[in-house]
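In what follows, a structure is listed as structure tokens, so that the remarks can point back to it.
The other protein chains are all here in position, but one chain of the complex has been omitted.
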Amino acid sequence: MSILSLRGLRKNFGATEIIRGVDLGIETGEKHAIIGPNGAGKSTLFHLISGKYAPSAGAIEFKGKSLANLPPHHINRLGIARSFQVTNIFPRLSVFENIRCALLWPSGYHYSFWRLLDREAGLNRETEQVLEKIGLAGRAKIPAGEIAYSEQRALELGMAIAGGAELILLDEPVAGMSHSEADHAVDLIRRVTEGKTLIMVEHDMNIVFELADRISVLVYGEVIASGAPAEIRANTQVQEAYLGEALSDA
Amino acid sequence: MKTLAAKWGLWGGYLAVLLLLPQVFDSILAISIFNQMAIAIVFALSYNMLLGQGGMLSFGHAVYFGLGGFLAVHVLRLMEFEAMYFSIALIPLIGGLTGLLAGIFVGSFSTRKAGTVFAMISLGIGELVAASSLIFTGFFGGEAGVSGDRTFGPPLFGMDFFSDTDVYYLAVFWVFVSTLFMYLFTRTPAGRMANAVRDNPERAEFIGYSARWVRFISFCAAGTFAGVAGGLFALNYEFVTDENLNLVTSGRVLLMAYIGGLGFFIGPIIGAIILTLMNFLLSNYTELFLLYLGILFVLTVLFLPRGFAGFIMMHQAAWLRGRLHGLALPYLLTGLPALLFILSAVCLLELSHASEPVLHFLGLSLARDSALSWAGLVLGAGLGAFLTARSTPGLRRAWEAANAPETRGGRERAS
Partner (left out) sequence: MPEVLVFATLNGLVTGLLLFMLASGLTVIFSMMGVLNFAHASFYMLGAYFAYSISLYFGYWTGLILAPLIVGVLGALVERYGLRRVHQHGHVAELVFTFGLAFLIEEAVQFFWGQDTKNYQTPDLLDFPLFTLFGQEFSAYRGFMLTISIGIFIGLYQVLTRSRVGLIIQAAISHPHMVANLGHNVPLIFTAVFGVGTALAGLAGVIAGPVLTTFPGMALVLGSIVFVIVVIGGLGSLPGALIASLLIGLLQSYAIAANVGMPELLELLGLEFPRSHPLDDLWTLNLAQIAPVLPFLLLVLVLIFRPTGLMGKREQ
């Protein structure tokens, strides 16, 4: 059964239609990459799934439940977490606090104002484990706005996976990284998303082919092909539209 | 466990200072200053819950303070006319409840957004309530306000609240409890998420929190403690007017919190103490107090964006490296001329504003019509400004030296 299914999904801003009828099913446990040229609507698709934008038409279902018109925090509580293309953290809070905040809701703390965080040993242990996992244990006390860019990307990833969401959306997780940093990040992504469903948008084809079980190609708001990496590589339509150009670049 | 002991020590020390103050300074004036300080501390801390912790700039925080005060003074009146039996000690609670209810009502629609929209709604509500208070004279007493009498309640631990000292000890209890609760709030999930929403409301939504709810909770809490401060005000002055809920009071609490330092819990306490002291010490000497206050405020926003607390905390790095002493002399070299400049400038302002031919100010006798006094002051100001300007590069170098990273393995910073 699909964990996430998009049917006839459309999104327009005024007269411009960015997403023009997307049908896509994501299987539980799958690592799915969405690729496509700039302006194809990849980030918009993420914003639709995660609730930042409301769809103009069509359906989004997560485990059989419609996500249409739910605010982002409701969608997150259902078990969908995401990272952002542009680093999106709490800059004045420490690295530790960033991760702990991401853990609060899933751990059932909600809006409580009668429990003291420092006394919640279980929560703090879990926070430290996440920090250990993403390799930021040594930076725990530093304000998140002051750590290095690649560290902020790791933190971004950590906040997405911290709550134990079943479906993780990663928007260009290695954008702006050097080769060695990117290799390290791929390794990290593989480790922390083990056993979870992953959808990611990525430009770097090497990383896409390394991480994804299945790839969808989005061009001008439509999915023109969807399949295993080998199929996509062989698909002539994809090569014409996009991949050939990207591969020859690489 | 050392930090735990330090924490207990800090809070114990706070309580001890609060309790011992009237033993050391026991004049009627001192007690009245302390009472005003106590009220200001709670009010400024409650404002910081909004702006410093939650990122909500309010121009109408006096509404909750004032409404709390009015309700409290009305309860005092009911007690006076024996229409109600209540304890004087719990009067601030009446204020707090009023603030909470008003906060729930206003917060239900004003916390949808932070930023300019929130600031404007708070301004609108503030003006609305202030203007209404002059219309509904039955409850607000018009321009004259409403007065009560705090001595009609049952005595508490032998205190009958005839004297301000009795009020002070009651205020100490409420200040301490309020400070503690407001501090603890910052350590709870709701309080921590308030910081997160302040920093990045969008991200907070994607980790499961409604930014609006998070703001709403902070807003209600801030309203509650502002109401407590209003209740204390009613007890202390036995008198509440429309001025306690209008823009002037809202502006003053913003001033206190900002000058003290928004980013630090202790900032508003410092701000409340400084401004209350300034108010008492200066307003007796000069009519220009508000002008100086305005200058101080604008200069703080320009040069000390994190307030006095931020200024103190700036020295933490140098202190940890044991290099603070290196700054003492440069500070002195810049500070003394700066002081000369400030004092001369203040004298110039006072002299030009003097109503008497001879002005006695700061131990000086300055004649308004004597060219010598004017020339001397201008010279003092000029010399002060010149020497200050000359010595600042030295101070800057000393500062950089004191804060330079250690030579071995300095940490790299993100670009």
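As written, the chain order gives the labels A and B, with residue 1 at the start of each chain.
Just so it is clear, a residue touches a chain if its C-beta (ideal position, glycine included) is under 8 Å from a C-beta of that chain, and two chains touch if they have at least 3 such contacts.
In this text the structure is predicted, and so the values were computed from the model without any measurement.
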Shown chains that the omitted chain touches within the full complex: B
Of B:L90, B:I104 or B:L123, the one touching the omitted chain in the full complex: B:L123
Candidate in contact with the missing chain, chosen from B:A144, B:L281 or B:V298: B:V298
Among B:L349, B:A367 or B:L387, the residue in touch with the chain that has been omitted: B:L349
Touching residue (missing chain; options B:S87, B:T137, B:S163 or B:Q316): B:T137
Residues belonging to chain B that touch the chain removed from view: 51, 55, 57, 59, 109-110, 113, 115-117, 119-121, 123-125, 127-128, 131-132, 135-139, 247, 251, 254-255, 258, 288, 290-291, 293-295, 297-298, 301-302, 305, 349, 353
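In this section, only the chains that are shown with their structure count from here on.
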Chain A - residues contacting chain B, complex: 50-52, 71-73, 76-77, 81-82, 84, 88-93, 97, 100-102, 104-106, 109-118, 146-149, 151-152, 159, 163
Contact set on chain B toward chain A in their complex: 184-185, 187-193, 195-196, 198-200, 202-210, 213-214, 217, 221, 263, 412-415
